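Take a look at the structure below.
A single protein chain has been removed from this complex, and every other one stays in its place.
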Amino acid sequence: MSTATTAATATAPRRPRLSPAARRVLLVAAAMAAVAPFAAAHWGSGMWPGALTVHLDGPLGRVNDWIIDNRDSHWLFLYFFGHISNAVVGAVRAVYVVLLALGWAGVTAGASLLAWRLAGVRAAVTALASFAVCGLLGMWVPTMRTLALMVVAVAVSVAVGALLGLAAGLSDRTFRALRPVLDTMQALPAFAYLLPVVLVFGIGVAPAVLATVVYAAPPMARLTALGLRGTDKGVLEAVTSLGTTPRQRLLTARLPLARRELLLGVNQSIMMALSMAVIASVIGADGLGDRVYQALSTVDVGAALAAGVPIVLLAITLDRTTSGLGQEGHNRTRTRATAEWATAAAATAAAAWAAHGKTWPHGLTVHIESATNRAKDWLVDHLSHGIPGIGGTADWAAHYTGWVLDPLRTALQSTPWWAAPFVVAALAWAIGTWRTALTSAVSLALIGVLGRWEPAMDTLSQVLAAVAVTLVLGIAIAVAAARSRRVERVLRPVLDVFQTMPQFVYLIPVVALFGVGRAPAAAAAVVYALPAVVRIVSQGLRQADPAALESARSLGATGGQQLRQVQFPLARAELLLAVNQAVVLVLSVVIIGGLVGGGALGYEVVFGLAQGDLATGLTAGTAIACLGLMLDRVTQPTKAPAHKEDA
Amino acid sequence: MTNAGSSTTRTQARTPAQPPVFSVRNLWKVFGPKAGRVPADEKLAALSPEELRERTGCTVAVRDVSFDVRPGECFVVMGLSGSGKSTLVRCLTRLIEPTSGTIAIDGEDVCGMDKGALRSLRRHRAAMVFQHFGLLPHRSVLDNVAYGLEIQGVARAERRAKAAEMVEKVGLAGLEGRRPGQLSGGQQQRVGLARALAADPEVLLFDEPFSALDPLIRREMQDEVVRLNRDEGRTMVFITHDLGEALRVGDRIALMRAGRVVQCGTPEEIVGSPADDYVRDFVRDVPREQVLTVRRAMRPVGGLHETETGAALAPATTVADAIEAVARTGTPARVVDQGRCLGIVDFQGLLNVVAGLDGTQQEPGPEPGPEPGPETRLEKAAA
């Protein structure tokens, strides 16, 4: 603990009735009061002063040029990155060739049988239907490309993640070192990962796979480590008492006992990989994401939908199959399981042979593009304006921009630069530790140092507004879901589906409804973050101690009173978690919103990629990472019981 | 409660000359920063737990403990939670590394063993049964029982056959294919017991094995342990916080408080001659007549006529049984050992025992004083 905390604790008894949080806020306020006059006198009170920024554009631009000039000659590229790149491309190609050789019948049959063996009949039907629809929509080849990329990326992510997780699970020191890194990576928007790999590998499939791996490996590593560390101490001791070697302990006890976490890790890795594989179309990943990207850049909602539907179906299929892992087949004998696998393999081979390894037949496709576009045009014509009473989507977008976003942005941008880090630190310290407070303040300051203060405040205003909307809607829905079983039953499958969607997909409908600008980005962000918020809050409300609720009811509390005075206070931890999740998720979409006119930092990344101006992109990417880190830490309630003692 | 009596018989039947299985001397376990300095420094060692925590941040779990476990006996370590008994039993196979002191198994130094020797000790010589079973939830009953053999590298067919035998022995035949989660607590602990037995260890260590079970099941399991001890002559170290259980299964009991052994002796000695007020408090509610034997109630033979009349009782007969015999005949009974009359029990003597007025007149009881050395205590217990 820092001396600051000790000081605060020491003076505690003398101060009358101040909560620890209030004490900390006061402390930060005092520090700010001390610094403010000096800072204001020296550099003024507007936005981050130019004197305190570092310009990295020059050096970064030179690094970029150097890499491009030396990519075909320097040993670092020839003997290291080159092999990585070639191995990735070779692997993707191998998988793709196999998928093509299997043909549409083979792949569909294989996927369904795999789903059946892993997760049961329902998953198999889902897989069958999904692949059939992909074919019907004329998206067979892009689907196979995305699948090939995914197979490689997921395999590498799971391997890398499992190894890291193993190291962190077995060694305390590694765990302590790795944990903050993994936590941070989980809070960063996908977009921030794209630029570094492009810098080294250029545009193409290899960097796309690598970005995907970097994005998808952390959950696997995290869950593996947690699973291994969470092994029942009693079991571990019993196993040790029988004279096992450490290796035997790992293989026969710790890993099998961590099975649930490992499978969850695989599932999460797959879902993250899909999300990233789609976004990586911006750096040349090809496949379904590329189709969406192409369609979005021409506002062809129909084409975007035709490519978006297979992504959604792929997501559902992958999720159902992998989250159902190990649910069935527990009690089957080994021979029977082998026989079933053999049957499945044989059926796949037969289907592949029967279809002669062809891609989806041309005649068997349905074109939904023009119909969708007509529907969209109708929607825009009829919903964008003049619905009596409530206006239209375009009106909402305008009002949201004019009445919410603009004032907020002005307010943030006119906050004195020296005050912002202190405000952030105070907020973070109020619910977290001095560590989170320091991290968030430093992150914010770093944005200023990088010279991205203005766009960062713009992005921040969009995030805050969208988070507010998300929380209001999310908590309202969660309350409804927690109070009525029926609402919950209806909501659950919807949330399940929404939570597995890649972020990219949400951009399609919002562009149709809200046009272009910051409002659609906000709408997409709200829709993307809503499921997680609803789920966490409703779970928190439901888990409220039934005894406490019962006693409140026995005292004659009304429904509202129960909610306000019992359920919400008891669900405090979940509410804080919901805020944290909302912030992280909203930020990731607001950034992608740069593709549909969201502007600010997201736009700068897109700009950097589009112009090959990686210096701009990397600076913006770093600023995004800092913003993400700051937002995550500010909203992260501490889990350590460290400050219980001074309460 | 007849078992307590018979276990006394068992102990007496064995020759005390055999070397001990476990021999523990001056064992310390201190948790906390720089734990090693506490036992080494006399001043620190003399501090009370609270003072020590204040001064060094260390907690003492086991404090200068010495005892021997003899072959074939069931040695019970009893104490309330936090008394250090569970730490003590884990120190025996170094599941917890002792801070100082020596442990020997069959004369071999355990603390000096390298990893391989220690593993071999755990695999073949001492197996443990845990309070929360410690079963592997993803394995069947049979595979759990065979686990110990599996890690020793025993071939599949052989270990499964052996495991099946053990499963049968603990009365779980027919449940081999189940998983631990599908069993009741008692059944799970039977699996734990079978697993420990599968490697045919020299010593069985029990760490509060039955405290998580229902009373009825607990009793069944206790009988099972007594049977194992008596029939197979297995040496056992049994940790419990339940005095009744200690008296039922134990040949000798070491009573622990705050890391120290406050008294070590047969159940009869513990109940009949508590070493201090703490122990006395502890055993207050024990039905004395069911634990104490006629040895404690008898008086010297008064006259020759007394050696001829009255019922003949063995020295290990409990007071409860003696009361029955004396009440039935209406005359004092004789205590006879191998044809020799040791003494006479009459109403007066029996009532004194039941009323707890026998303490002072008994000579074999240990003097209530501070910390008799282990040596002397053991001698007394053996007498």
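As written, the chains take the letters A and B, and residue 1 is the first residue of each chain.
Rule of thumb we're sticking to: a contact is a pair of C-beta atoms (placed from the backbone, for glycine too) under 8 Å apart; a residue touches a chain by one contact, two chains touch by 3 or more.
Operating definition for what follows: contacts and distances are computed from a predicted model.
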{"item": "Listed names \"2Fe-2S ferredoxin-type domain-containing protein\", \"Carbon monoxide dehydrogenase\", \"Glycine/betaine-binding protein\" or \"Fe-S cluster assembly protein SufB\", with the criterion being the UniProt name of the chain not displayed", "value": "\"Glycine/betaine-binding protein\""}
{"item": "Contact set of the excluded chain (shown chains only)", "value": "A"}
{"item": "Selected from A:A346, A:A476 or A:A610 as touching the chain missing from the view", "value": "A:A610"}
{"item": "Contact partner of the left-out chain, one of A:M220, A:A253 or A:L296", "value": "A:L296"}
{"item": "Touching residue (missing chain; options A:T317, A:T348, A:N373 or A:T619)", "value": "A:N373"}
{"item": "Contact with the hidden chain (one of A:G82, A:G120, A:G234 or A:P256)", "value": "A:G82"}
{"item": "Interface residues of chain A (partner: the chain not displayed)", "value": "68-69, 71-72, 75, 77-79, 81-83, 85-86, 89-90, 92-93, 96-97, 100-101, 145, 148, 198, 201-206, 281, 283-284, 286, 290, 293-294, 296-300, 302, 357, 367, 369-370, 373, 394, 398, 401-402, 406, 511, 515-518, 593-599, 603, 606-607, 609-613"}
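Operating definition for what follows: only the chains that are shown with their structure count from here on.
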{"item": "Between chain A and chain B, centroid-to-centroid distance (C-alpha), Å", "value": "57"}
{"item": "Chain A residues touching chain B - in the complex, by the definition given at the top", "value": "232, 234-245, 248, 252-253, 256-257, 259"}
{"item": "Residues of chain B defined as touching chain A within the complex", "value": "90, 93, 95, 118-124, 127-128, 130-139, 147-148, 150-152, 192, 195, 199, 205"}
